[in-house]
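The complex appears here without one of its protein chains, the remainder shown in place.
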Amino acid sequence: MDLLVLLIPVFPLVAVLLNGLLGRRYSHDLAHRLAWGSVGLSFLCAVGVFVETLRTGVAREVVAYRWIFGGDLTINLAFLVDPLTCIMLLVVTGVGFLIHLYSVGYMHGEEGFTRFFTYMNLFMVSMLLLVMGNNYLVLFIGWEGVGLCSYLLIGYYYDKVSAAKAATKAFVVNRIGDAGFLLAIFLVFVNFKTLDYTQVFAQAGQLSTGMATAIALCLLVGAVGKSAQIPLYTWLPDAMEGPTPVSALIHAATMVTAGVYMIVRNHVLYDMAPVAMTTVAWVGGLTALFAATIGLVQTDIKRVLAYSTVSQLGYMFLACGIGAYTAAIFHLMTHAFFKALLFLSAGSVIHALSGEQDIMKMGGLKAKIPWTHALFLVGTLAIAGIFPFAGFWSKDEIMAHAFVHGQYVLYAMAAIGAFLTAFYMFRLTYLTFYGASRLDPHTAEHVHESPPIMIGPLAVLAVLSLLGGFAGVPPEAGWFHQFLHAVTAVGRGGEEHGVGFGLVATLMMVATAIALLGWGLAHYLYSVRTEKAAQWAARLPRVYATLLNKYHVDELYDALIVEPTKRLGLAWDWFDRTVIDGVVVGVGRMTHSGSALSTWIEKYVVYAALNVVGYANHQAARSWRKLQTGQVHHYVAILVAGFFILVHLILAWWGGASGIGIAAR
Amino acid sequence: MVLFFFVYFSLVSIVAGVFTIAFRNPVHCGLALLTLLLHVAGLFVLLNAEFLFAVQIIVYAGAILVLYLFVLMLLNLKTEQRYLHTRHAIILFATAGIFGELLLLLLQSPFSGAKGDAPAVAILQDGDSFAVGIKMFSDYLLPFEIVGVFLLGAIIGAIVLAKTPTAVDAEQE
Amino acid sequence: MGQYALLFILFAPFLGAIALLFVPNRQVLQVRLIAAASAGISLLASIYLFFAFDPVKGGYQFIQRFEWSKELGIAFYLGVDGIGTPLVLASAILLFAGVFVSWHIKDRAKEFYIFLLILAAATIGVFMSLDLFFLYFFYEMSVLPMYLLLGMWGSHTKGYLEMTDAEGLKKRDSVDFFFNFGSNSKEYAAMKLTLFLSAGAILALLGILLIYKFSGLHTFDILVLREQAKFSGNLATIIWLLVFFGFASIAPIWPLHSWSPVGHAAAPAATSMLHAGVLMKLGHFSIIRVAYEILPETTRELMPIAAVLCVFSIIYGGFVAFYAKDTKYVIGYSSSSHMGYVFLGMAALDYISLSGAVLYMFAHAMATGMLFAMAGWVYDQTHTRDIPSLGGLVNRMPFVAGCFLIACMASIGMPGTVNFIAEVMILVGSWNKYPFQVIVAVLGIVLTLAYLFRMMRGLFYGSMDSHYSHAHDAVAMVDRLPLLLMITCSITFGIFPGHFYNVIRAGTDPLIARITQVVPMAAQNGDALRVTRDESRGQAGNVSPVVRHSPPVTESRGAE
Amino acid sequence: MLEELTFGFPILSMLLFFPLVGGLILCLLDDDDLIKNAALAVAGLELVLAIVVLLRFIPDSAAMQFSEQLAWIPPLGISYHLALDGISVLFVGLTAFLTVLIVLYSWDTVRHQSKLYFAALLALETTIIGVFVSIDLILFFVFWELMLIPSYFLIKLWGGGAERQYAALKYVLYTLLGSVFMLVGIVLLDLNYHEWAVTHHIEPSYTFDFLQLLMIPIPPDRQILIFWLIFMGLAFKAPLFPFHTWLPDALMEGPIGMAVILAGIKLGTYGFIRFSLPLLPEASQDGGVVTVMMTLALIAIIYGAIVALIQPDFRRLLAFSSISHLGFVVVGLFALNFQGLQGSLLTMINLGFSTAGLFFLAGFLYTRRQSTHLSSFGGLAKKVPLLATFLLIIGMASIGLPGTNGFVGEFLILLGAFESYWLYGAIAVTGVIFGAAYFLWYYERAMLGPLAQGLSHAIADLNGRELVIAVSLSVMVFWIGLYPSPFLRIMNGSVQALVERLDRGSPVAGPGVHPPVLAHRAHQHVLGGRAQ
Partner (left out) sequence: MIPLSAYVAVSAVLFTTGLIGVLIRRNFIIVLMSVEIMLNAANINLVAFSHYLESMAGQIVALFVIAIAAGEAAVGLAIIIVVFRGRLSTNVDELNLLKW
């Protein structure tokens, strides 16, 4: 069992190493087999682990090795397997496996095929570390690792400027969240002197509410970054620059849900911090609504899906924020299924259209690519929350919880969001598959259905989208809830809302009605009265433009953060060159001036003083030298005179009284 | 007796000195100088300095003066026409005056002092030469050697100076 | 044999000079060889002296005494202590190096060597005189050859300090003339040097005579004066000031320094080496010998004067060196700046700092000797000392450039050279008393690096004028020998300063103990200091005799 | 306080002087190829020696190991005292490792006077190793200063920039200015010992021996003075924030090899952890000191990162990133707790692989384009995929991606800082964001996007030698990132001792305090056997 746990991330890791180091040496076929094969093996292991967990119902920790240690800090590279992890493992490896398979077809013939699979497998490794880690730091490895893979895969078409920019943006924005996450980790360590979940949660009760709030909010910053919530959501739509399987796997099914996973994992701390909970709920609710509005008018097929992803993630946050952790995970799972399905289908569309992504240039594809159409429709129905598709069950549960908890405003936001979701998803469907073809003729000739290797996984996902919701049936008491109960109940004292069936049924009705309303509106605008949409848009040009430009948030961030930072950089660079370096140069100059001054003094004071003396001497000598007659006699005469004087001096000096008796002394 | 000799030697010395500077013919001057030297030697005898007496005669009268005379002969100098300039008279008197004063000073002095370790009795016992020799080669060895070197230097110097310039030297300069 | 070492050291150059008189001017090689031989004997003897000096015994050793004039109390009295020994060694090394540096002098080589030998011998004489009279005698004697060496073999300094313009000399009546008065000629330099030093010497002489007169001891014997002479009050102050400023003018202390850079610049290389290397140390040495030994209390009171002036020396000299355009001016001012360190070390009156000062004298002798030797080489090759017009010579003369670098490093006190040790000792010793000066000194090091590197860059790097393409490196062994000798000394003693230090401490300890009246800490516990030093020397493995007057090699063998 | 272990064989002396001797021998050779091979052989053997030392090092021990001591200048208490402990031993290995790589890098990039170049490089290696193995403060200072000479010439003679003369002189002057103040500080330590020795009648009364200086009390106010004096030397060399302007110049103008050394081997901060902290515990914990240091470090982190953000030249960017990283190191140091110190130490080692590695890669770029300026790049990933990949790997290490070495160090630093001063830690965390921003933005503009104009001609990807460099760096990056245990074990003992020292403070002065036993306590530990 322990071995099985360890093997889960090891398989993709081996594939990464083989493909990464030797990938150039062997054929693409071997490369992709290695890639999906390893993920498949991981999936099998995950299933094994899941079954074991299901059987024993015991969480277990597996330590790989001691990683960072010293002093009172010991961090192991260790894994925790509990029901939450199992769910995540299954979703990640399962969906991942399908997407890998799909990619074989989708990426066929692309430059850097091996590279793609290397990155994908690396992503799998990271994601598995993320969900399996038994402490915050292993989680963080995965957390940053998936960020890196996201960066690499968004930038897969690196020679496209937009892709390169999107990649950088994704990484940097994620980093902002990561910084928050790091702070949370530090706070946890400072308070608990350990980073292991089990120990932290066991001691959580000693924590003050303030500290719990601080930790929870810091964690939230991380989650917001990773899961693309307000205000850090902007990177996700841009991330659509990556290949479509990437969008499906990373930016829809798995990575972006890491924030949700993390919050649920830390629900013990959140439960202690009502303020943080409220914040989470509101962030989720706002995001759900906000992203949905933007999704209304987007024309890029993947962008619509991206905003819908942001919106759906908002639902999950909302669920977390009101304490419906199981519902959040449930929605996470179903969302993984149908969003992967939607993305992959969209990929199939794009594949069919040789890269065209603008829905305004599609239309009427139903006939040409029927399989894709059918699968896409399943996805749409699921996300719109139409009974009995998966999305219905999970979304409904969230909304029900909001209602039951008395969060009527949130409920209203969720409901409006659901309406909008249904609307824009069907808008997408209609624009893509129905109506008249708006394809440009050249593309139209080449439209073809995708190969089975792509359709196969789609079919599996479609089935899951259809049936996946039944794991949570009946609401609040389904198998899914019971399985997760071991995790979500920790620290909550078994407090559960007893919700009457009547209320649940009513809410279900309402939800379905809302979804159908959205569908209906979409049908009216894009199928029945196609010209109406443009008229409506023209009637509210500013609203339309604002929505189309995503509320100008990107520009706002640019103007408020990016540009000022660059300016600051330029200013500081100037400061560095002129002021700081200027001080240095100034010291040099001062030395130089000091030297000049000293030399001036040397010349005009020291030397000059001496020279003046010398010159005076010289001039005096000019007159006195007349004394030098050259006649020896004169010299002797002077000598004699001098001698005379000297003798008198000596006599005076030694005291005349004692006479000349020098020898006597 | 001693007094007589002293007076004799003194007077002759002084007169010879005056003649030395007074004669016009340099050779005469030389001869006067010779007289002076000999009489000074006599004074030395009076002072119990026999060794010095001998040296005075041999070195001064014998060697140095002969050197002078040789040079005089060699150069064949003419008699000076006029040697006493008027303005020199001032010098003469000034000098005489100065020394007159010095003489007075000297004569006023008591010349008293501690006696040395060489009283006349002791010198006379072994003779002056003996005493000089002992002193010279004990306490004054170093100055003696220096004087020796000095003399050597002087001789070499004289030779170098008086040497007739050769062709090689000229070339070097 | 061993005890006559001083006589060998002192008279070998003198005799060499005399011997040279008898060598025809044409036989240049013979002239050189004789000069080299006499310098070599002197060097060997001084090396012997250095290693045979017994630091444990301390005091004055190798004493030679000849009465000269009993009446006047003058004796030819030689002896060295721990302070004189290193300086004698330095003089001998520089003399030997100087002979080789001047190997290529063509103009009246014989006379040049004669004067050089006399100069060095006189300098050495000062370092070993224990009689004030002979100290002064040799001191004056060292000045005279300087005059001739400068006046005859010197070179004109073409206004590199921007001191003069050629026309200025002609304008006799203008004010400019005051500032340019003869200052670009070697005669000017020679005359200035001689006058300055003589003036200083007269002051010192006056001081010495006052000591002689008022000690009432009727002797010039320093050792006797030290033990018995007592001076106090104004008299002591006056004597001290006379002695200090008299000797400090050769040291030279700011503002009495102006003769020195000019003199350096005008002098031929070997002369500059001796001049900067040892002649200037006569000042410090004589101050230590006369003022410290005879007037300890006054020294204690008045030495702060030096501590004040040394700041100016260091900074001012450094600044002017930074600005000067003439290689030798740069080195000259750097010397005058570095002498400030010696004064600082002396002024602090501390065991370590005074030892540091003495060591620094030796270290500076090596470093500056190297610098001047190489500046001279460059000048010989290019006939200019103008830094801006030079450049790129490294390709022509890599060896010289390399040595120059080492010399610069030594000069700034790069660890590994003896200068570093000396500097550290000065800093260690002076901090308690003069922290401000220490900081200034430390900044002076940086300044030194700046102007030396500036000069090195100006000379050896950058683009070379095609004019100098004929310049060639020091290839011959005779040309390399002096540089290698000095480098070896600098580095060897930098890495193994043990014996050196012991020797110096043997000289400085008693001095400082007398002056400060504080016995070294270790000496309080019996003779601990001595013992420790002995042990440590054993550890360091330096050769040093335990018994006097026997060859060191046997000693160390015996000790083991 | 610290136990000393000897090795029975002067391996440190050998380690110390082997490159120098090798360099000198190199000077005797003439053939260019022979010189290169010989240089590589010397550097390689040195690395082997260093590895032997690392393998023989007893981990989890605070002892000073491989101790060698010889009296050098006994009266001044200066000795030739070498030893390694957990703090310094890794640096020795790092230096030897980087030197090998530099030799490899210089193989065909140094075209003129290669003999002197390699000799200078090896001499530089000796001096750097000397800095790390010296336990005597003066000996340390000796090597510290001697380092300037080869550095100066490496920058001056083999630098690529037009202003290399200026840069070389600036570097030397700057460093010298700082180190003379440090010398004064060292001297004050010695004088303090002297005073104490005099009052306690200890002989010899002077010492510069680190281990002995540790044993005596230093009054706190004097500690602060000494701290700032030593700070000058270390800060200028490191360089810390306001003293850094020589660094961009030296890195821009100097040769890549020198840049690798300057950026990769963190002598300045090593000085703090080796000498300042243990010798001056009270000063290091003084509120003012910590505040100033932390402030400077935080400014450095953010300032360096933001200035790096807009640099169009890769080397200048790296210079500022280096300043930023040093800020992290200092934050860790002055967190003064176990994690902070451990993290700083590890980060110093890490920078030897990551920042130095980036300089190698900058060098590869320079070889190809004769510039590291953005204007010569754009879309290069297409042309040189391997180079781009390694640039990304090592860049990720530099920005501290988990799984790479950078993360472990940075995490520990931040954790330590947060534990001690949460606000400082929190501010430092923002550096993580900027780090990613400046590197990735540059990477995006240089490597990604469409191929820039003028790049259409063939540009060779990494050749064998370059690949060896890049791969060996990457291996170290991942090794430390994923399995840092051997490194942590090596340093933990000494870091623990340091923390204890900081907690305890310097010995208390008082009448009852007996002088500690100054006798040299060295235990023989048998060659080949590990006495546990």
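Remarks
Labels A, B, C and D are assigned to the chains in the order they are written; within every chain, residues are numbered from 1.
Basically, contacts are C-beta pairs under 8 Å (C-beta built on N, C-alpha and C of every residue); 3 or more make two chains touch, one makes a residue touch a chain.
None of these values were measured; they are calculated from a predicted model.
Considering the whole complex, the hidden chain is in touch with A, B.
Considering the whole complex, the residue from A:Leu21, A:Val583, A:Ala616 or A:Val636 that touches the absent chain is A:Val636. Interface residues of chain B facing the missing partner chain: 2-3, 6, 10, 13-14, 17-18, 20-21, 26, 29-30, 33, 36-37, 40, 43-44, 46-49, 51-52, 55-56, 59-60, 63-64, 67-68, 71-72, 74-75, 77, 80, 83-85, 88, 91-92, 95-96, 99, 102-103, 106-107, 111, 113-120, 123, 128, 131-132, 135-136, 140, 143-144, 147, 150-151, 153-155, 157-159, 161-162. Where chain A meets the missing chain, the touching residues are 625-626, 628-633, 636-637, 640, 663.
Here, only the chains that are shown with their structure count from here on.
Comparing the chain pairs C-D and A-C, the larger number of C-beta pairs in contact belongs to C-D. In terms of their C-alpha centroids, the spacing between chain A and chain C amounts to 71 Å.
Centroids built from CA atoms put chain B at 118 Å from chain A. Note: centroid distance chain B to chain D, computed from Cα atoms, is 89 Å. Counting partners per residue, chain D has no residue that reaches two or more other chains. Residue ranges on chain D touching chain C, taken from their complex, read 71-76, 138, 141-146, 148-149, 156, 165, 169, 172-173, 176-177, 180-181, 183-184, 187-188, 190-191, 197-198, 201, 203-206. If you check the complex, the residues on chain C that touch chain A are 161-163, 177-183, 192, 255, 257-258, 315-316, 319-320, 322-324, 447, 450. If you check the complex, the residues on chain A that touch chain D are 65-73, 137, 140-141, 143-145, 148, 151, 155, 158-161, 163-165, 167-168, 171-172, 175-176, 178-179, 182-183, 185-187, 189-190, 565-566, 568-570, 572-573, 576, 580-581, 584.
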